[in-house]
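Omission of a single protein chain aside, the complex is shown with its protein chains in their original locations.
Our next item is subunit A:
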């Protein structure tokens, strides 16, 4: 005879509870205190850790940029320029290096950074001349805009 429904003594019980718990505990092994051993405490800490790492990935971009700007400011002050004038004059001379690159050059290639600072300084003087001279002086060399095909 065929039984249409399962008998009551047949239960579906969890057999891989150990591995499910280990999946969470493996992320908590380097934590401090009981939360690296006990599941109930660990699951809370692990969840917070994941959420914090997700949010930090977005903020990392922000504070790395702030770090680069600080470094560029320090390096350009060594050459007698302030950060806003350095960056604005570099952009006006059509040099499109981003802040990460300029910070790296300031650390590892000091001569190149010095030449960039000199370029920005020269463009700055030409800008002042153009503003104060009112057309009687010829145009600056570095103020010319280069057009690519």
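What we mean here is this: a contact is a pair of C-beta atoms (placed from the backbone, for glycine too) under 8 Å apart; a residue touches a chain by one contact, two chains touch by 3 or more; residues count from 1.
To be clear about the criterion, contacts and distances are computed from a predicted model.
> The complex has one chain missing from view, so what does its UniProt entry call it, picking from "Large ribosomal subunit protein bL21m", "Neuronal-specific septin-3", "SKP1-like protein 1A" or "Kv channel-interacting protein 4"?
"Large ribosomal subunit protein bL21m"
> Touching the hidden chain in the complete assembly: which of A:11, A:29, A:61 or A:111 does that?
A:111
> For a quick check of understanding: of A:20, A:34 or A:47, which residue touches the chain that isn't displayed?
A:47
> Check each of A:38, A:64, A:77 or A:95 against the chain that is not shown and name the one that touches it.
A:95
> In the full complex, which bits of subunit A touch the chain not displayed? Write them out.
Missing-chain contacts on subunit A: residues 47-48, 50-51, 53-54, 57, 80, 93-98, 100-101, 104-105, 108-109, 111-112, 115-116, 119, 121, 125, 128-129, 132-133, 136-138, 141, 146, 148.
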